[in-house]
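See below for the structure under consideration.
For this view, one protein chain was removed and the others were kept in their places.
The block that comes next holds subunit A.
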Amino acid sequence: MRMWFVCRFCCPAAQSNSNPEWEAKVLEYFKGQLREKESHSWVPSLNDVPLHYLKPNSLVKFRCLVQDMFDPEFYMGVYETVDPSTKANVLRCGKYKDVTECGVDLNSRNTVTAERQTFYCVPIPGESPWAKEISFLSAARVVPSTSYVPSRQKRSYEEDDDDMDTQPQKQREPHTGGMGETPQIQPHGNGDSKRQETEAPSSQTTAPSDCSSHLDLNFPLPGERGPACLVKVYEGLDSFKLNDTLEIYGILSVNPVLTVLGEEKDPSLLLLNPTESMETPEEQRAHDPPASLVPRLHMLYARPLQHNNPLLPSAPTEDQSAFVSSFLVEMASVRAELLAYLTHVLLGDGLAAEYLLLHLISNVYTRRDVLPLGKFTLNLSGCPLNSYTERLYQIVQQLVPCSYRLSMSLHTMNSMRLVPKKDYVANRLVSGALQLARNTSLFLDETQLEQGQLDSSGVRNITALGNLISWQKVDYDFSYHQMEFPCNINVLVTSEGRSLLPSDCQVPLQPQVTPPNMEEYLTTIHMAQFTSQINKFRVYLSLARTLDYSISDEVTKAVEDDFVDMRKDDPQSVTAEDLHRMLVVARLLSLSLGQTTLSRDGWMRAKHIDMLRRSRTEQQKSLNGNEP
């Protein structure tokens, strides 16, 4: 396919003359080819294969998040060159290319100017190591059409994995019992010492090179690595939005000329050529980074990703519905297993485990004017201190494809940039930790918060988190104004007392067991799970979220009656907000069991667990005295 592709695009001039629709036909062809079974897995992925193993001008794919959208640019769609040997004028096509052939006749009448836009894309922020791993391995099964030697795969995977390790918690101990990295996937097993050896030099060598280039790749989350990409988009510009997650199929362009052109800065030229002096060095760096670091990708076709769980069939095809219906059968049993697992993890607290499960499958499924529906922010209060929350996060991370733990220490809150901000000097959107893909699990660790003063940026950060939780939106800072971007992020807050952030639902944790050694306890629980089991959980969580849901008229009536009765008994404590929450709980509860309609039983169950939870909070309140 690559070979075919290259020749087609080297000489498109002929087509441009004979058949003006060739462009549309090419797209059709590629879409058709990619629709075919398995064919998309033949295309090497930028996420998995290091850039230097990929051939320039070949077809690659990239799983990414649109981090920034640059201004549209005009390029020479068709241009004329003079063939040096024959002296004949040749028409050439500039589409899907960064650089022209030599000897462009700038004055040709045949030049056609066309428009395209550049998106700055980064790998999906916070993608869990297991998701990367599995998608990598499944891609490696089919030998890609590159010179990439499979024997080196191991190495590159380690580099990837290494990113994740150095990421949020550097203090991660020498291999924490291989959470999720079970022997099947991890051929090295628990060869800790071996891994350490390979890791150490790689992190050392990469770190300084990153610094020396002074190139901030603008990843939303700190410590992420992976290829960022400048994606040139030719069609359907309006259909893409910021923060979309896409799988992009396109032509890789890493022409070193790009870099040279960018760096060549003759001061005398600057003065006389106004167009070049326009760009500040910062802007130049942001928009024209060296192609070796930030490759260009000319988009042929992009598929919006509903999820990035590699265990689920990605394309919405027949086999997906087949997959869903087959999985629905075992839904209830998987749920029970997962619940048991989470109960163990939450120190034997079954109710908290139930709520955690509901939280993990929550999803903003629609918005009514400003109100997001379906969000379910959970506040787990009363968490034991001493790195319990960290462990908890690692377990959550093993279950969901995308997650991030924000340790809300005073220092991070004051210093970290949560909200993306437009940098007008470099003319780009400087990313912040709240620029996340849909359905990312954001784990806010409030147990890390100590007493002290929040400065103005700290207050802004807290406000941003509050807005995110209440309205599921982030107000990006455009300096002269703010712009609202809706988001869909599952926020889990762990705290000692009630969280200072708003939440949909607070569950005080009531540990039933007090293991003497928390770490050992959690590690054992984790080790007891087989990979196949964990994979089932992963599929379950992603799938439950995508199910449709409805309420029948009959149940509606019952719910209404129930609400009126509850109000009758105790009008003070049952408010509209409670009904909102119970409706969400009922929805999630039904979905978690694979039921797509609300049944009476489902409603009663929702009411029941909500009552249990409430009595627990009341209890907590009376214990703590006059907590508001």
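General remarks:
The working rule: contacts are C-beta pairs under 8 Å (C-beta built on N, C-alpha and C of every residue); 3 or more make two chains touch, one makes a residue touch a chain; residues count from 1.
The rule is simple: contacts and distances are computed from a predicted model.
The UniProt record for the undisplayed chain lists the protein name "DNA replication licensing factor MCM4", from the options "2-(3-amino-3-carboxypropyl)histidine synthase subunit 2", "DNA replication licensing factor MCM4", "Serine/threonine-protein phosphatase 2A 55 kDa regulatory subunit B" or "Carboxypeptidase A2". Residue in contact with the omitted chain (choice from A:Glu28, A:Glu496, A:Glu520 or A:Glu560): A:Glu560. Touching the missing chain, out of A:Pro290, A:Pro313, A:Gly350 or A:Pro486, is residue A:Pro486. In the complete complex, the hidden chain is touched by one of A:Thr366, A:Gln451, A:Asn517 or A:Ser532, namely A:Thr366. Counting over the whole complex, subunit A has residues 68-69, 71-76, 79, 94, 97-104, 106-109, 111-115, 238, 240-243, 257-258, 260-261, 264, 269, 272-278, 366, 368-371, 373, 422, 424-425, 427, 429, 459, 463, 470-471, 478-481, 483, 485-486, 549-551, 556, 559-560, 563-564, 567-568, 571, 575-577, 579-580, 583-584, 587, 628 touching the chain that is not drawn.
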